[in-house]
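Missing here is one protein chain; the remaining ones are kept as they sit in the complex.
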Amino acid sequence: MNLKKEFRLKHIVLSLLSSALMLSILGLLLHVKSGLHKSVGDIILTLNMETATANAVTSVVTFFRGIDTLGEVTVLFLATTGIALMLSTSQRTYEKVVHQESFILNIGSKLLLNVIILFGVYIIIHGHLSPGGGFQGGVVIATAFLLLFLANPNMHLNHFILTLGESLSGATFVLVGLIGLFKINILFGNFLPNPVSEIGELVSGGIIPIIYIIVGIKVGSEMSVIVEYFIKEDNKKEVSNA
Amino acid sequence: MSLGYYFLLPVIFSFLTPFFKKMSSVSLRGSSVLLNLFLFLQTLQYTQMSMPQISQFSIAPPVGIAFVLDNFSLLFLLIFTFSGFIVSLYMMWYFKVSDSTHEARFYVFFSMLIAGSIGMILSCDIFNVYIFFEITGISSYALSAYNKDKMGLEAGIKYLIIGSVASIFIVFAIMLIYLQIGTVNIGLIAQRYSEIDPKIAVLIALMLFIGFGTKAELFPMNFWAPDIYQGSSSHVNGLFSSVVAKAYLFVLFHLFYLFGLNTQYTILLMSLGAITFLVSELTALNQKDIKRLFAYSTLGQLGILFMALASNSSQTISGALFHLTSHSISKLLIFLALGIIIHKLKDTKISIVGDFKSMFLTVILVIGFLSVLGIPPFSGFVGKILILKGFALAHNYMAIAFILIVSIIEAVYFFRLIAIMLDKSRTKVAVSIGFINYIVLGGLGLLIILLGVYPSILTHYTDLATNALLEPQSYLNYALGVGL
Amino acid sequence: MIGLIILFTFASIIVVALYAVLSQDVTQAVILFMGVGLGSVVLFLIFQAPDVALTEAVIGTGLSTAVFLLGIRHTSIDKEVKS
Partner (left out) sequence: MLDFFNSNETIHFIITVSTMLLFTIGLYGVFTQKNLVKVLISFDIMETALFLFFIGLHYDFGRVAPIVDGNLNTFTNMVDPVPQAMILTTIVIGLAILALGLSFGIEYFRLTGTNDISKMNELRD
């Protein structure tokens, strides 16, 4: 009883402290947006017509801050590698758990799978025209596989193809940057023709849709691997415990 | 060579590791060594060139992102690429004697740890610095937990939680900067920093300080560091101590001087550094775990570096940069040598330094200990004496007395270690070192002595680096894309 | 009008977040956290950020909830520490 009281007291003190801290910060933040200078975003909006990309956020993500996106893809790759390191089972022996398959679920999920993947591909290749792009579309594709796994736990993804897609798309991303270096002497420069008159068309914007497609493949395969590791983790049972 | 290769080559190497894994592990180790050697030689070439160098991505700064290399970052680049090369050589031995099923994954984390640290010091865009911060962070969490044992996982989880808190503060600071002055380019921020509302400027400085200070192991945010060092492998500790902590230190002080914070916060940083130094060395006295002991020793040395780097006088900073280089080399040597012993004895108690029989390792470890402690003729002595000389020129006799007194505490546990090591009555186990480690450790030991005897090879560069830090006008011009 | 919608959405997000943090049951907390993500999707749409809204919808609300639930399900982590 005594312990519990102490515990509560600690909670109350902590919450009071953190709210006092936040309230004092709040006082400062009420007029934080100064508008003293033209922000870099406004400059980019005036420059954006030259990239011939209808979606300014896409051109910022893939072109103006392309190296950020490469770094972000690398972070995802590192996280996937770390998860594979943690959850891979090569050192343990497991009893294989076989689940009952439901016929209707199986067929229904396979029907839905195509639609969801089509939706994901649509989001990826229209990244420079409408909201969305490589990250969003890639995750949508991964959720399609999640559905497949949930409907049929005995599923296996072809790891070779996923690894291939992941490695090659990552390498292609770097390669696109290097071609820019060799062709127009700027890393990740837009070396393909991007006439402004084509703005709003599917093939426009030079390398921007290409980079987003690469990112889509990479994110899609990485997220599918993550989902598979977590699902398979679920379906395992250690022999010693059984 | 474009500076972008420092990030792109390790990235492409990591992305392609699954194919290396298919071929053979020797090709993986060999290509890692070649990659790190190439980057190191390239950096050596930069020492002959006129500074700064720039390589832009996509579009010219300040709208786009660029890597800028000036004399200050060149020194750190040399340390990082050298450490990467040394550790990649050591790993050839390590993976030969210990069977690991996840070797390819280690190389992914290792090369991205180095590449992320290099990106942090080269990038001139603060949001891009944050991305590299996360790359380095996520590789270090994974490397801490790499062995998948109880201690390693605990270290990984703790590091991940602390690192996430730090990164949230950095994101908050970047957001506040963007809201106030509408830019993320470091050059533009430095130009406009005085226009920020002073109260919010304090908040931004505080948040950047908490974010990078937590990762740079500064008191009072360094309570986590000994746990991480204790849980991780010894070679990983070498990387943490000589590369990762130094990268965060670089960003902290680079922003500190660029944003002109040195007029207000010098006393604060110096006293925090002093407290770090004192507390760590006192705590190190009664440690029972060897990795934990050297974690505290690292914290103590970082404390000295904080005191000296924040001091605002060029002599002291030059000495601090010398000490930083010397500390990186010595700690790398100590942790790699300890890794050999720990691998053999499967124990991490302090007494293991007396339980092995190898003349070579004994000599190497003594060199490392004395260099960290600052005994002539080793490089640590020169570093400490240069710092003390700088403080004397600035008439800061308090700092000199403080450093000397705390160094006595430091001497107590180092000489205790040496006494254990030379104790003839202990039962000694023969240790096989491996051919490559004779080269690695012998080379590091010779380098320490060389820097101790002829410090002028390095002081030339540290003076140039100090100038670049204190008079950053040419760096700022390049970061702003003037005259591209 | 938009101000009112923003106000109400924020109010509901805050209530849900408070429940998520204070909830004793981890599974419940994960589902409530998904509610926070859902509310922020609405807010991002109001703030004219459809890209961020789509990302938050698929990642913050979709995939991270799935990963959380998968992570805590079979390992019975949720039967551990209460409070």
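We just call them A, B and C in the order they show up, numbering each chain from 1.
Simple rule for what comes next: a residue touches a chain if its C-beta (ideal position, glycine included) is under 8 Å from a C-beta of that chain, and two chains touch if they have at least 3 such contacts.
Note that the structure is a prediction, hence the values are computed from the model and not measured.
Participant: Omitted chain: which shown chains does it touch?
Facilitator: When the entire complex is considered, the left-out chain reaches A, B, C.
Participant: Write down which of B:D70, B:E134 or B:D355 is the residue touching the left-out chain.
Facilitator: B:E134
Participant: Give the residue, chosen from B:L89, B:A145 or B:I196, that touches the chain omitted from the document.
Facilitator: Here the residue in touch with the unshown chain is B:A145.
Participant: Could you list which residues of chain C touch the chain missing from the display?
Facilitator: Counting only chain C, the missing chain is touched by 1-4, 6-7, 10-11, 13-14, 17-18, 20-21, 26, 29-30, 33, 36-37, 40, 43-44, 46-52, 55-56, 59-60, 63-64, 67-68, 71-72, 75, 77-78, 80-81, 83.
Participant: Across the whole complex, list the residues on chain B that are touched by the chain not included here.
Facilitator: So the residues of chain B touching the unseen chain are 127, 131, 134, 138, 141-142, 145, 148-151, 153-158, 160-161, 164-165, 168, 171-172, 174-175, 178-179, 184, 226-227, 230-231, 283, 286-288, 292.
Participant: Touching residues of chain A against the unshown chain: what are they?
Facilitator: 10-11, 14-15, 18-19, 21-23, 25-26, 29-30, 32-33, 39-42, 44-46, 48-49, 54-57, 59-61, 64-65, 68-69, 72, 75-76, 78-79, 82-83, 86-87, 130-131, 135, 199-200, 219, 226, 229-230, 233
Everything that follows uses one rule, which is that only the chains that are shown with their structure count from here on.
Participant: Suppose each chain is reduced to the average of its Cα coordinates; what separation in Å results between chain B and chain C?
Facilitator: 38
Participant: So, what's the distance in Å between the C-alpha centres of chain B and chain A?
Facilitator: 31
Participant: Using the average of all C-alpha atoms in each chain as its centre, how far is it in Å between chain A and chain C?
Facilitator: 18
Participant: Touching two or more other chains, which residues of chain A qualify?
Facilitator: Within chain A, no residue contacts more than one other chain.
Participant: Can you list the residues of chain B that touch 2 or more other chains?
Facilitator: In chain B, no residue touches at least two other chains, as defined above.
Participant: Which residues of chain A touch chain C in the complex?
Facilitator: Residue list for chain A touching chain C: 55, 57-58, 123, 131-133, 135-136, 139-140, 142-143, 146, 223, 226-227, 230-231, 233-236.
Participant: Would you tell me which residues of chain A are touching chain B in their complex?
Facilitator: Those in contact with chain B are residues 25, 28-29, 32-44, 47, 63-68, 70-72, 74-75, 77-79, 81-82, 84-86, 88, 90-91, 163, 166-167, 170-171, 174, 177-178, 180-181, 186-190.
Participant: Which stretch or stretches of chain C touch chain A in the complex?
Facilitator: Residue list for chain C touching chain A: 49-51, 53-55, 58-59, 62-63, 66-67, 70-71, 73-75.
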